[in-house]
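Removed: one protein chain of the complex. Kept in place: all other protein chains.
When the chains are written out, they are named A and B in that same order, and each has its own residue count from 1.
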Amino acid sequence: MPAFLTHAEYWLAALLLFWGVYGVLASNHLLRKLMAMNIMQVGVIVFFIALAAKSGATAPVVVDVDQSIQASGYVNPLPHALMLTAIVVSVSTTGVALALLIRIQRRYGTLQETTLLERLKR
Amino acid sequence: MSSVMDQLLDQRPLIAVIISLVAAITAPLFSRHPNWREGCTLLAATLKLFVVASMLSAVLSGETPSSASILLPQGLSLHLRADPLGLVFALTAATLWVMTSLYSIGYMRAKDAPRQTGYYTAFAVCLSATTGLAFAGNLLTFFVFYEILTLSTYPLVVHTRTAEARSAGRRYLVYTIGGGQLLLAAIVWTQVVAPGSEFVPGGFLAGRTSDVAMAVGFAAFMLGLGVKAALMPLHGWLPAAMAAPTPVSALLHAVAVVKAGAFGVVRVTGFVFGVDVLRAINADVVLAVAASVTIVVASIRALGERNLKRRLAYSTIGQLSYIVLGSALGTVAALTGAIFHIAAHAFMKIALFFCAGAIHVQVQRNNVDELDGLGKQMPVTLGAFMIGACGLAGIPLLAGFIGKWQIGVGAVEAGYPVFVVVLVVSGLFNIAYFFPIISDAFLKSSPVVGTDARPIITAPLVFSVGIAIMLGLFPDAGFHFYSLARLAASTIVMGPNGGGLP
Partner (left out) sequence: MTPHLAVLVVVIPLASSLVIPLVGIFSKRAGQTLTLLAHVVTLVLALAMLVRVLAEGSWSYHLGGWMPPWGIEYVVDPLSAGMAVLISGMALLTMVYAAGCLDKRNSRHPGLSEALFLLLTAGLLGIVMTGDMFNLYVFLEISSIAAYALLTSEEGPSLVATFRYLLVGTIAASLYLLGTGYLYALTGTLNMADLGVRLSETGDSMAVVAGVSLVVIGLAVKAAVFPLHGWLPDTYTYAPVAVVGFIGAVMTKVSAYALFRILFFVLDTQPVSGAAVTWLGWLAVVAIVAGSWMALAQTDVRRMLAYSSVGQMGFIVIGFSLGNVPAMVGGLFHLLNHAVMKGCLFLVAGGVRWRTGATTIKAYAGMGRRLPLTMAAFLVAALSMIGLPPTAGFFSKWYLLVGAVEAQAWVVIAAVIISSALSAIYFFRVIEKAFFQTSDEIHPASERTELPGVMLGPVVILAMVVLLLGLLNEPIVTHFVMHALPPNV
């Protein structure tokens, strides 16, 4: 039990990853697939942020310039920076995806995958 | 000045290849002026023959004029070199191109055939490829021209654009490209086992690798080459390809394409593997048996064909395997016979195809049972047919006899007299499937009226047969085919320094 608790955030990341992938595969509605994809991306983000965390550490902002900086007192800022980028990427991709979904809806009148496949065949 | 001349003379193999490429380029330029177009083709053909023949004396005295190498992939080069074996093939092809060009002019114009420009262009490229193959100094060069040959003959096979022609073309491509890829694999294997090797009389693979690897490599080569050489059961494309116009069938499928395959077999057995290596892995026996089976089965199949050209196709399949048999047996006599037969069979077969074409043009007959009495109507044509057929059957005093006799001698020397039986049997079959045609033509009366074709069609026909007779009486006359064959055979058996005219 303790092992699980100390690594709870990793388990969360794993859960989100699998849930996301499962959602993409199993959903019938295209919008849900998109949302599942987002969940998966969030899982990756959580993983990185979990990497950055240190127990008892604070935000990586230097308050007192004179004091010497102990790395263990600050959370690792690099993964945070990376994840900001990743979030931007995720948002952009979602934007493009939503635009596509709007076009699909307009063209075929549905976003249900099964119906869509039938209409595509025609 | 003399060094420039020497340089130029040294490039003769390359020049011979390029001449027909030039013809291929000028033909489309003159597409609206048929006489100019045909004139260019004839001029190129004559020039090519001249250039190839000019190397005769050098080669007979043991030199091998070779062109500069062009480096291609790493470690290998495109290299053209005239040696006795190559010269036999190149001379045959060049001579016959002149004659086929004349014949084509007559035939295509008599039929008012469409797309003649494409025809002459493809023909010219094909001849380039054949010459390149003949003079190839290493396996890669051989392969490059082999594939160019495949590609340039495809448009000729589908020339008439009928459904039958296109189906034949598809079959042709599948067989030849499939075989070509297998050949490529074999060539790559050779390159890895013996990097950068050129053709060496007597082979260069001896001792390089294990017997099993040798056997597999040899099998790959034979399967790859066997497609073009119409070794059974890889022969399926040839009868179908008779859907092409007769001059195409004549030159390509009786001479160039199928001879390229048979020539390749001689090259690989003699100049890559070598006689001793093949004997050590018993490949000689296997190949000889395969050739014999082909000879016999093809002869039997020929009996069953009604269409004259298809019957000739099966005859070709059988005759080509004489060459394969000779190179499998691997003695000086057998090889001499095989190499000589490359030329002899070419002249005889092309005469027969020319006859078939003349008959088609003059009286629109295509089947062997429709030729009653034609001998009286078209005496020159059918007379030539008779002589050509006798030659193929191996009747003495004609060219076909020399090759068969030598192969028979070689079989006995190699210790396998059974193959003499094969030769005799096939000769009997030859008579069986040609004799009725001749007897029907001359002894029955004719329901049609016809005459011999115009001189431009009949002359090449007569000329080919004339050469067949001449080679039968004086094998070494003209282009010294016999000496070349003998020279090539002795270098194969005894190594590069063991050759020499007897």
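We take it that contacts are C-beta pairs under 8 Å (C-beta built on N, C-alpha and C of every residue); 3 or more make two chains touch, one makes a residue touch a chain.
Remember, it's a predicted structure, so these values are computed and weren't measured experimentally.
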| field | Residue, one of A:H7, A:K54 or A:R103, that touches the chain absent here | value | A:R103
| said: For a quick check of understanding: of A:L12, A:A57 or A:L82, which residue touches the chain that isn't displayed? | reply: A:L82
| task | Out of B:I15, B:L85, B:A134 or B:V158, point to the residue that touches the absent chain in the complete complex. | result | B:V158
| task | Using the touch definition up top, pick the residue from B:P65, B:G137 or B:G169 that touches the left-out chain. | result | B:G169
| field | chain B, residues in touch with the chain not shown (by the definition above) | value | 71-74, 143-144, 147-148, 151, 155, 158, 161-163, 166, 169-170, 173-174, 177-178, 180-182, 184-185, 188-189, 191-192
| request: Quickly run down the residues of chain A that touch the omitted chain. | output: 17, 21, 24, 30, 33-34, 37, 40-41, 44, 47-48, 51, 78-79, 82, 85-86, 89, 92-93, 96-97, 99-101, 103-104, 107-108, 116, 120
